[in-house]
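The structure under discussion appears below in the form of structure tokens.
Every protein chain of the complex appears in place save one, which is left out.
So, chain A:
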Amino acid sequence: MSTNTPLAAAPLTERQPAGVRRGRAGSTTRAQAVTGYFFVSGYTLFLVFFGILPALYAVFLAFTKQGAFVGVDNFARVFADYRFLPAVAHVAAYVAIWLVALLLFVVLLALIVHAIRVRWLSNASRFIFYIPGALAGAASVMLWLFVLDPTVSPVSFLLRALGSESLVTTVQLDSLPIVLAIIAFWTGAGGWIVIMYGALNNISTDVMEAARIDGSGPISTAWYIQIPLLRKWISYMAILSLAAGTQLFVEPRVLSQATRGVVPQDYSLNQLAFLYAFRQNDFNGSAAISLVLLVVALGLSVFFVFRGGLFERD
């Protein structure tokens, strides 16, 4: 992209007289700028009012109590809460399982779908993968409630074979990170497979052909050519999924209500923040948890950005 632009502009520069060139180029830039500002204005407005302002308000709340500065008191209170560390462990276990599964299987499935030469089968596969993602979070959990309950599940034989006789036994705390990871993978992976498929299509046919001529098989091509070239996309997926994963809320919340509290209401950090704000009227503690989440997610995202070379230009 960066190499194409000057090449395209170069002949134009030579054809136009200098004055005209500068004037047209200047006015075009201003018009483009105005259009650009117009297009981003809506996003910026929403970002300010529903992203930046609430975040600033959370920073204010996290370091104050009744409007007075209290230093790190709110953080200390939250860290000392008996529910905090288990919630951290739950989210960490879930994110670890889900993220690894997502990275592995999305890339693998995208490579397989990309390798399918039968057009209708390739199209059908992508469509089938994508369909579950069309269900919104809460709706997909409602669907999974039926799948996970051996008394009504279409795969009850499988659940019973795994030793589960009721919904309560299926969603025992030990197995919950896996259950939640399966739900999240099922709803989210399809979209990423389609994106990865697009990225694979972007790999130059010259490169692929050269690999083939050099005697590279599908596996070595995937390992030495395709996956390295997908590195940025994989990082991108990891960052966005990480942000979503640490915000775990809807799935355990719905499961909690469906199981009448067997899945605890303080399972995830976001749920704990919710309880602080709305059960204990402690918005300061809630803001402290939110800030911790923000810092952790930002830290891990920065790691992926630099490891994945997301900001590097080719």
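Here is the rule we go by: a residue touches a chain if its C-beta (ideal position, glycine included) is under 8 Å from a C-beta of that chain, and two chains touch if they have at least 3 such contacts; residues count from 1.
Keep this in mind: contacts and distances are computed from a predicted model.
Novice: I want to check something: the complex is missing a chain, and I'd like its UniProt protein name from "Cytochrome c oxidase subunit 1", "Inner-membrane translocator", "Chemotaxis protein CheX" or "Multiple sugar transport system substrate-binding protein".
Specialist: UniProt protein name of the non-displayed chain: "Multiple sugar transport system substrate-binding protein".
Novice: So which of A:Gly190, A:Gly245, A:Pro264 or A:Gly308 would be touching the chain we can't see?
Specialist: Looking across A:Gly190, A:Gly245, A:Pro264 or A:Gly308, the contact with the absent chain belongs to A:Pro264.
Novice: Using the document's definition of touch, tell me which of A:Ser122, A:Ser166 or A:Gln247 contacts the absent chain.
Specialist: Of all options in A:Ser122, A:Ser166 or A:Gln247, contact with the hidden chain holds for A:Ser166.
Novice: Which residue, A:Gln32, A:Asn123, A:Ser220 or A:Gln280, contacts the hidden chain when the whole complex is considered?
Specialist: Here the residue in touch with the unshown chain is A:Gln280.
Novice: In the full complex, which residues of chain A touch the absent chain?
Specialist: 48, 52-53, 56-57, 60-61, 66-67, 81-83, 151-152, 165-166, 168-169, 172-173, 257, 259-262, 264-265, 277-281, 283
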